[in-house]
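Only one protein chain is missing from this complex, and each of the others stays in its spot.
Chain IDs A, B and C follow the sequence of writing; residue 1 opens each chain.
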Amino acid sequence: METLAMHISNGIVNGPVAAVFAAFALAVLTLCVLRGRRDLDDRLAPMAGLVAAFIFAVQMLNFPIFTAGVSGHLLGGALAALLVGPWVGALCVAVVLVVQALVFGDGGVAMLGLNVTNMAVLGTAAAYLLIALLLRVLPRTPAGLAVTAFVSALVSVVVASQGFVLQYWLGGTTDLGGNLAGLAGTMAGVHLLIGIGEGLITATTVVTVAKVRPDLVYALRALRPAAPAPVVPVAGGAR
Amino acid sequence: MGAGHAHVLYREATSPVHRLPPEVKIAAMVLFTLAVVATPRTAFWAFGGYALLVAAVAALARVGPGWLLSRAAIELPFVLFAVALPFLGAGERVEVAGLALSVDGLLGGWNIVAKGTLGVLASLLLAATTTTRDLIVGLDRLRCPQIVTQIATFMLRYLDVLVGEARRMRVARVSRGDDPRFLWQLRGFAAGVGALFLRAFERGERVYLAMLSRGYSGRMPAVWQGAGAASAGQWLVGATVPLVAAGIAATAVALT
Amino acid sequence: MIGDVQNPAPPSLDVRGVRYAYPDGHVALHGVDLTVARGGRVALLGPNGAGKTTLVLHLNGILTAAEGSVSVGGLTVSRDRDTLAEIRRRVGIVFQDPDDQLFLPTVAEDVAFGPANLGLRGAELAARVDEALAAVGMGEHRDRAPHHLSFGQRRRVAVATVLAMHPEILVLDEPSSNLDPAARRELAEILRGLPVTLLMVTHDLPYALELCDRSVILDGGRIVADADTRELLADRELLAAHRLELPYGFTP
Partner (left out) sequence: MIGDVQNPAPPSLDVRGVRYAYPDGHVALHGVDLTVARGGRVALLGPNGAGKTTLVLHLNGILTAAEGSVSVGGLTVSRDRDTLAEIRRRVGIVFQDPDDQLFLPTVAEDVAFGPANLGLRGAELAARVDEALAAVGMGEHRDRAPHHLSFGQRRRVAVATVLAMHPEILVLDEPSSNLDPAARRELAEILRGLPVTLLMVTHDLPYALELCDRSVILDGGRIVADADTRELLADRELLAAHRLELPYGFTP
């Protein structure tokens, strides 16, 4: 059983494919910057920082799965999408990846485009689409929010892992032949387990925040206009 | 709570590498890595050249080999992946010590280990010689959009807030008779995480508002930008590493 | 103050009918009116949970009133960035919790943060920092990390961060708490010497008398008294109705 982590390091995927994905990631992030500027107010700025810090911290906790040295970590795309929205959310995850690549050597700098595509773009996008769908159909209760958070986190992790499979298929430096399907299966299986952990953490975190400070949950503000946020623009500064 | 400008990997020292403006170091490190990745995997001598280059910069920066190698362990999962490749790879096989290994897999494994390690070492050298604040200043000078540097600034600061609030919560618990060995032994890891998140947010929000009260407008004041942007001379000095690497890479491409 | 033709200078602080509810629905201010003339020195008294801190946070637009308005030297607090920046330049707030105020890696940098945001540089900036740190007696700790200081030391640095900005209007939320008695007196001496408009929240009534000629009492989110400090402190019944008491053995 091989060991997989989500941060692709240098040399796993060939240069041209990495370059194509870097261009793709850059284009998407540019869009996020343009759209995110509108979202980032006095409430979202500290939240974006905290979400990034939180993801950074939990990504540092690599945890072993199975007995055979397979390790994985949380990705955070769903948490980011729920709390700060898809645009700023993708930026948060991307910032984490950039800083990790630059100063921790976690994920190769040359592979940054691939990592950003998988975790920041695919992961966040998949999560947000599901969130948008589920919040509309599920009841407006903490349980509904918890299910939304759990499912979107789980799915986003699996989707992100399949991004790696796609990239490896396109430009893996070693031809795995028939083992590619095996790689896809292993990645999906491992990340299903990671996704359950990620789903639990995302759900409890978001439900805790929503209970005390519903005004802080972007998804609830943006997708449930029926429950208007308080008129105050900057919330809860006083202690 | 503090903005911990010296992260865990920073090595306090004064060296020519430490003094180089951050934007130069970031650009050099990124270009170096790109050159390494672009090198054909069979040009073994080229990787030796890169290793010498890394060693030279490490010596200049007064970073010891022991420190570098122990910190490079972050790469371990991918090294294991690389070790598995010779078994998984398709195509022609060779016999090594009684095992039938894929030639393509062996080369692929080597490719990952060599390029991955060089990339990790390069970023560790950047980390060892650059404070997080300088890193952000560097990104800012490289025209990174302000929203990104702002998120990065807050992220680095909130890491301290998270750690600080986690410490406070632990002190609060143990002094009232609780006995958790780890944060996640609280009544469920997740519940503790949710509470910690909220606490850290509210603390950070108040700090942010207090910063606004003192005139913060999304960007750290210009005095923070250290000694000023890099001069042409500094850019030239910094360019030597990626230039040498590019030379090696070009030769390697031409030869294979 | 309305139609005050004699004195065309606008009041330093003008709070009108401010109502505020926290996001959790808790209403902290039920229509507060307060005017402080330029150079005025006012103590804001009241029991715990009265809404003093909440009111303070309205004075530079950190919280925005649900109803009513706040203006600072004639400038109305709004969401406009430039107006807010100007208001925050004029009003310096020392927060009740020093941990909310300090965030940079060293004391000196933290004190420099505000003036640097005002555009000061080089020697001028350094002089501001030195002066402010000397005023609170923390000069020797300038290179230490603020979160490695004692609570009282952090409070002093928090005061210095605001003094260094030379604000026109100084708002202090419980500045004397956790200070040792000498530091308390030294702070009073500094405050007395500053040519600013002063609004000071405090539970320490003798301190209020020492520094402010006028006092207002806030209780339950409403201003319930506004008078000369000496007179107000002499009204035991009024004080008692709002959980205020003079310390034993003290007569104003």
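One rule holds for everything that comes next: a contact is a pair of C-beta atoms (placed from the backbone, for glycine too) under 8 Å apart; a residue touches a chain by one contact, two chains touch by 3 or more.
These numbers were taken from a predicted model, which means no experiment stands behind them.
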TODO: Using the touch definition up top, pick the residue from B:L60, B:A84, B:V163 or B:A195 that touches the left-out chain.
DONE: B:A195
Task: Contact residue for the chain not shown (choose from C:H26, C:R81 or C:R230) - done: C:H26
Task: Touch with the omitted chain, as defined above, among B:G66, B:G177 or B:G233 - done: B:G177
Task: Interface residues of chain C (partner: the chain not displayed) - done: 22, 24, 26, 46-50, 52-53, 96-97, 99, 144-145, 148-153, 156, 174, 177-185, 203, 205-206, 210, 243-251
Task: On chain B, residues whose C-beta touches the chain left out of the figure - done: 168-169, 171-179, 195, 198-199, 202-203
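Rule of thumb we're sticking to: only the chains that are shown with their structure count from here on.
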Task: Intersection of the contact lists for chain B and chain C - done: A
Task: Of all other chains, the one whose Cα centre sits farthest from chain A - done: C
TODO: Using the touch rule from the top, work out which pair, A-B or A-C, shares more C-beta pairs.
DONE: A-B
- [ ] Just give me the whole-number Å value for how far the CA centre of chain A lies from that of chain B.
- [x] 20
Open item on the list: Among all residues of chain C, which ones touch two or more of the remaining chains?
Closed with: 57, 62, 97, 100
Open item on the list: Two or more other chains touching the same residue: where does that happen in chain A?
Closed with: 212-213, 234-237, 239
